[in-house]
Structure formats: C-alpha cells, structure tokens
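Note that one protein chain is taken out, while the other chains of the complex remain in position.
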Amino acid sequence: MAKHVLRLVAVAYVLLLLVLPVAVIIWRTFGDGLGPFVEAMTSPSAVHAFKVTTVVAGWAVVLNTVFGVGTALLLVRHEFPGKRLLGALIDLPTAVSPVVVGLALILVYGRFSPVGGLLESWGIQVIFSTPGMVLATVFVALPLVVRAVVPVLEELGDEQEQAAHTLGASRLQTFVRITLPGIRWALGYGVVLCLARSLGEYGAVAVVSGRLVDQTQTLTLFVEERFQNFDQPAAFAAATTLALIAVVTLLLTKLLRPKDRSDGN
Amino acid sequence: MTAITVRPVRRPAGGTAAGLGVAVLYLSLIVLIPLAAVVWRSADQGPGYFWRSVTTPDAWAALTLTIGASALVALINLVMGTAIAWVLVRDRFPGRAVLDTIIDLPFALPTIVAGLVLLALYGPQSPLGINLAYSRAGVVLALMFVTLPFVVRTVQPVLLELDTEMEQAAASLGAGPFQIFRRVILPNLIPAMLSGTALAFTRAIAEFGSTVLISGNLPFKTQVAAVNIFGQIESDNTTGAAAISTVLLAVALVALITLDALQRWGSRRG
Partner (left out) sequence: MAIEIRDVNKSFGTTPVLRDVSLDVAAGSLTALLGPSGGGKSTLLRVIAGLERPDTGTVRISGVDATRLSPQRRNVGFVFQHYAAFKHLTVFRNVAFGLEIRKRPKAEIRKRVMELLELVHLEKLADRYPSQLSGGQRQRMALARALAVEPQVLLLDEPFGALDAQVRKELRAWLRRLHDEVHVTTVFVTHDQEEAIEVADTIVVLAGGEVVQTGSPVEVYDNPANPFVMRFLGPVTELGGSLVRPHDIEISQDPVEGGSPAVVSRVVRLGFEARVEVEIDGREAWVQVTREQADRLGLEPGDTVHVRPLPGARSLALAV
C-alpha cells in the first residue's frame, strides 16, 4: 500500500512539474497543424536566430571539447602541484549565475574596460557581438566535457597507452589510436551535454549579446522577445523546437551514458 | 662503464607544463579573471558603497526572496528527490525507464523554455485553472522545475549500491519496515541526500532564465537576485550589480564548501 502511494506521488510530481507543461506547449504549437509552426520558424528573424545559435554553440562546443579532453588528460595522466585546485576550479562555473557570468565578461571585455578598449582599438568587438556570446557559452558549459571524460580515463588506466609506446607509437599516435577510441562514448556523452547546454543558454548570452534583434539574437532570446511582444505562436514554435532538441539530447545521453555501457565494442 | 648520469625525475614535465599552461590560460581568460573582476568591481567604491548597494530595498528584497525560495525548494527536493530516487531504484512498474529518462529533462531543457512551458500550464491561460503567474509561488515552481534532478541523481546511485543483505540482517534481528528505513537505510542515504540538496540550493540561488517569464519580475514581490542584477546591468549600474553578484557568489561558495565537507563526511563513513 505504502509502496503504491509513494509510486503515485513520485509519478504525479514528475508529471505535473515536467511532463504536462512541456506537453501543453507542444499541443499549443501543433494544435492548429504544422502550418503555423513552419511559418513561424521560417520567418527571417527565426532563421537568423537559429543561425546565430548554431554559430555560437558550434564554437563553444569545439573549444570546450579540445579544452575538456586536454584538461582531463592533464588531471588523470599527469602529476603537478595544484592539481586538486585545478580540479576544483573546473567546477566553478556550475556555481555561478548566468547573469553574473555575463556581468563578469562585460567588466573585462566590455568597451569601457582596458582589455575591451584595447581589443576594440584593434577592431575586435567582444561584447554585443559573437565573440562575447561564445565566451559566455564556453563559460557556462566548461565543466561538462571534462567531467564526462575524467572517470572513464581513470577506469581505462594507462597500460594500453604504455603498450602502444613500447610498440613504437608516438604520443600523438597513441592518443589517436588508443586513448581516443577508449573514451569515445564518454566523449560523445560530454559533447552532447555541452551542445545542449550551449544551444539552450539564455541568461549569460542575454547579458553579453545586448539582445539586438536580427543581429545577436539567439533562439532562446528569440523565444523571450517574441513572448514579451505578444507573438505567442512564434515564441511557442521556437520553444517547441528547443524542447524537441532537449528530448533528442536526453535520448542520446541515455544511449551514450558511460555507466550504461559495459564495453566499448 | 662507469658513466653515471644524474637527472631528476621529470620525464613528462615538458608536456605537462605546456598543457597546464594552456589549460590555466583558458580558464583564467574565460572564468577566473572575469569573476575576479566582479569581486574587484564590487569593492571599487569602498565597503560603505558595497553595503548600500546590497541593502537598497529592491536588492535586499530580491536577495532575501532568492535565498528563502531556494531554501524552501532545496527542502522540497530533499523529500521529493529522495522519494523519486527510491521509486526508481526499489519499485518496478511499467514506464519506470521512461520516468528515469525524463528526470534529466531540466538539465537538457533551456531555462527560458522551462519558464515558458510552466507559464503555459500554470499561467493566466492555464487549462487546469491554476494561475501562479507573477506570484512568489510561480518563482518557487520555476526553481522546483530546474532543480528536480539534483537530489534524485545523487541519491539514486547510493541506493543502487546499498546492500540489501543489510536490510535482511536487520529484519532477521526483528526490525520492522519503518525501523529498517530509519535505522539502516536513512543513515546511509543522508550524505548523498544532503549533497544533492546543497547542489539544488546553489543552482536555485543562481537561477535566472526560468523565472523571467513566470515571475513577471515585480520588484519587492517576485524579483529574484539574478533578475535584479540583470536590471542593474541594463541601467549601467555595474558596481551595484557586482555587489549583489558577489553576495550570490559568496553564498554559493559557502554552500559548496559545506557540500565538500558533507562528501568527506560521507566517504569517511564509507
């Protein structure tokens, strides 16, 4: 009896808090057929927002993947003073409010700061432009790849890498032929999480982008701007698109999650 | 053959130093220097100014609302998160795997979309007839949404690893179901429950996107700290924004240090 009550409570909680709200928005979006959805998502502003999102998220994922794999190797395979500190600093972004991320970047790279002023004199505008949005996205998604790869690298051990060395493989060859295949599922998991976080970032990007419609507007900013301007169909269509991306992400991570996979074959 | 070559152990040192250099530079340019700039800016005009910025009526109201709502949400998660983890691990019913997957939805769903979907179900046009828009309950609802996975995902693995023989031993010694839960299971879960709660709390005080639409951002009523900071940045009061940001960072730091201590406590107890 107690078991059934608990089950009912848990399912109802998740249903009311997560499932129904998302279902309602999908229903509202597609309630009048695909027409309004297609129309809303093919408007020039929506298409542009989609492009901006893709560019910013693409850069952030590439940068964080390279940094993430490198740092994970550093943390697992090398010894150096301050290793614990580096490990702790990697997690710092998870504790920072997205708005504070935006503020922090404005203070350093904004036009009125020394660094930002210098960059501006070289013709590089960071804040209210793509580089700033990439920086903000990199910041919020920074720990994801590192945290996905580190445990798998630890579990993998370094014997296979040593074996490759004794067989004549260089460091690069060992990395490409042995280490990378060993961590591929975890890396895939980390990259998918990183991509989802990057596509969906709102607060930090809202601050550093200046929210310039048709210029620095990402899909998440488009949702908010359209909603505030009483264009509910467009807001719902964009939100549904993002929600569907989130669902795909969930299924992908389910597929890739290291603990759910026994072996790499 | 008497040649003796003396060298300190430093085989991978060259590669390590270069890699470490790049990693630290990346981290510094994107995370550390900007965050230091926030703290630096908040102290820019002296402690008096800092204090006045934090205690302006609207900023103070936003801070107290944020911390209060976050504490309430953390508590709700402590109970509901543990209950959901329990159901996921110990209960068997059709759809359990789907439920398990859905738990991570808040991690994958953009926060602004989370706010919008909540507004669709619990807003003025609610099909259920429940309107929580522009109320503090709406803020709490948004925070509940984005923090749902934390306790579930920290408690679940511990519960999975928990040896059921321990419970059978307790039962053989005459303990009833409630006693087993209270005396055997709960003590083993508490460290994970508390660290999940601490994570949920730090996430809640930092939250911005999901509260933007549903709260209406009414100063003194539903405006959370992050939204207040956003407003100050928009009106070019970066020093004030930095002051409130520093308070948020400090609260998060305290929560994380507590979390670290809890985890050590937990691992010591094995």
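In this document, chain identifiers A and B correspond to the written order of the chains, with residue numbering beginning at 1 in each.
Going forward, a residue touches a chain if its C-beta (ideal position, glycine included) is under 8 Å from a C-beta of that chain, and two chains touch if they have at least 3 such contacts.
What you see is a predicted model, and the numbers here were worked out from it, not measured in a lab.
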Subject >> Which residue of A:Leu144, A:Ile178 or A:Val205 touches the chain not shown here >> reply: A:Ile178
Subject >> Absent-chain contact - pick from A:Lys83, A:His165 or A:Arg257 >> reply: A:His165
Original post:
So which bits of chain A touch the chain we can't see?
Top reply: 159-160, 162-170, 173, 177-178, 181-182, 263-265
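Criterion: only the chains that are shown with their structure count from here on.
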Original post:
Can you list the residues on chain B that touch chain A in the complex?
Top reply: 12, 15-17, 19-20, 22-24, 26-27, 30-35, 37-38, 41, 80, 83-84, 86-88, 91, 93, 95, 99, 101-113, 116-118, 120-122, 127, 141, 144-145, 148, 202-203, 205-209, 212-213, 225-227, 229-230, 233, 238, 241-242, 245, 248-249, 252-253, 255-256
**OP:** Please give the residue numbers of chain A that touch chain B in the complex, ascending.
**Re:** 3, 6-7, 9-11, 13-14, 17-22, 24-25, 28, 67, 70-71, 73-74, 78-80, 86, 89-90, 92-109, 113, 135, 138-139, 142, 171, 193, 196, 199-203, 206-207, 220, 223-224, 227, 235-236, 239, 242-243, 246-247, 249-251, 253-254
